[in-house]
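Have a look at the structure below before the remarks.
Part of the complex only, each chain left as placed.
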């Protein structure tokens, strides 16, 4: 069902946790749907210095969260905004068809966190 | 890695003894039982013997047993067969919201074909309300189909009382006993059941074979048309080795049943008690006592079932869940929702089902592995706040 890489990321996810005074936080999904993803960003000079996540969801949700955080760490905001769920999935070596929607969550969580960061910037 | 199997409600390994009885009928004694030469007659004879064993296991007559391709086909046949054969009497069917999909989706099909189906609710333990059932019966009610025991939460319904009501009202009563056979004593006469579905692979018999008990005199249309097999009620070349295996499995399933159950219940209760007392924020689903001996269904707050199953699999443990994510569908188990669980709790459910060879070491291994996995997943969960909600 899952590729070895998905299982590796599921078993040893990178960047799990929270960032206390995060510059941007994004939460997507809902417990009713069985998946929630929360993404924390630490941003300095337009660069994503640190990223952490928490996920309530299936193996694919955990693996895509983890992969997505790795893919944006150290990138500029503009670069991070270009990351799509397709890119995350292909980095993981593919996902079963019925699990593609879980990967959309990772993309949405990143965008939500960046949006939160931007709106905080504007308010400052 | 040693593997520990805790999904006996999904399917069971074929008993070695049963396989041994089947082997001769694959390649040596393979004759078509509809043939009159000696190979055929021999096949006919062993099929009749097996039919008798299946009948004995539920106290039916052999001529009331019809072999099918599995439990699903038996359920389909019972519902469609009774509905279409008796539509001159009425078009109303009563079932429950917690039936297996083999019944529920068949009911949906019947709704599209002019039948009216009422779905009985269940209480927090998964039990139907007998009084409510009585009030739902109408003049047009031709069939009540209520499962004997639930496959997810293990709740066992008051079958005898339902049978009594159906009989008084002159309504046919079908029960899906796929999960009950071999776990609960079944006596179709005493229970006043008119039709009953069973499946071999749940009782250490072969896959691809089941049976429908049809009480003598019950009017039921055919589902599968063709040759004259099964006394013209179910067409298709008889699967002699599977029939032989099913007969043997039925025989073994009811032998020493109560003694086996006692051991299984002890282990199951030990498992449930241990989890409830060592892991916080958990709850048992289903009825505390009116449940299948080998069924434990527990919800772990803040975590999701598929992640739990995958983590258990990585340490060699096989179990099941009512999470939607495991099935790739959107909604979690209809059974868990029906007993009132909210979506996120239903998602975090774990079904552990014990088999006849499950031992304490296996339970202890699960008890050792489970808590740290739950903790790790909770630490990852955005819903979890240390120390509870």
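Labels A and B are assigned to the chains in the order they are written; within every chain, residues are numbered from 1.
Criterion: contacts are C-beta pairs under 8 Å (C-beta built on N, C-alpha and C of every residue); 3 or more make two chains touch, one makes a residue touch a chain.
As the structure is a computational prediction, the values presented were derived from the model and not from experiment.
This complex, considered in full, has protein chain stoichiometry A x1, B x2.
Methods note: only the chains that are shown with their structure count from here on.
Mean C-alpha positions place chain A and chain B at a centre distance of 40 Å. Contacts from chain A toward chain B in the complex involve residues 2, 7, 10-11, 13, 16, 27, 31-38, 54-59, 61-62, 96, 98-99, 102. Considering their complex, residues 302-304, 306-307, 310-311, 314, 323-326, 328, 330, 332, 342-344, 347, 379-383 of chain B touch chain A.
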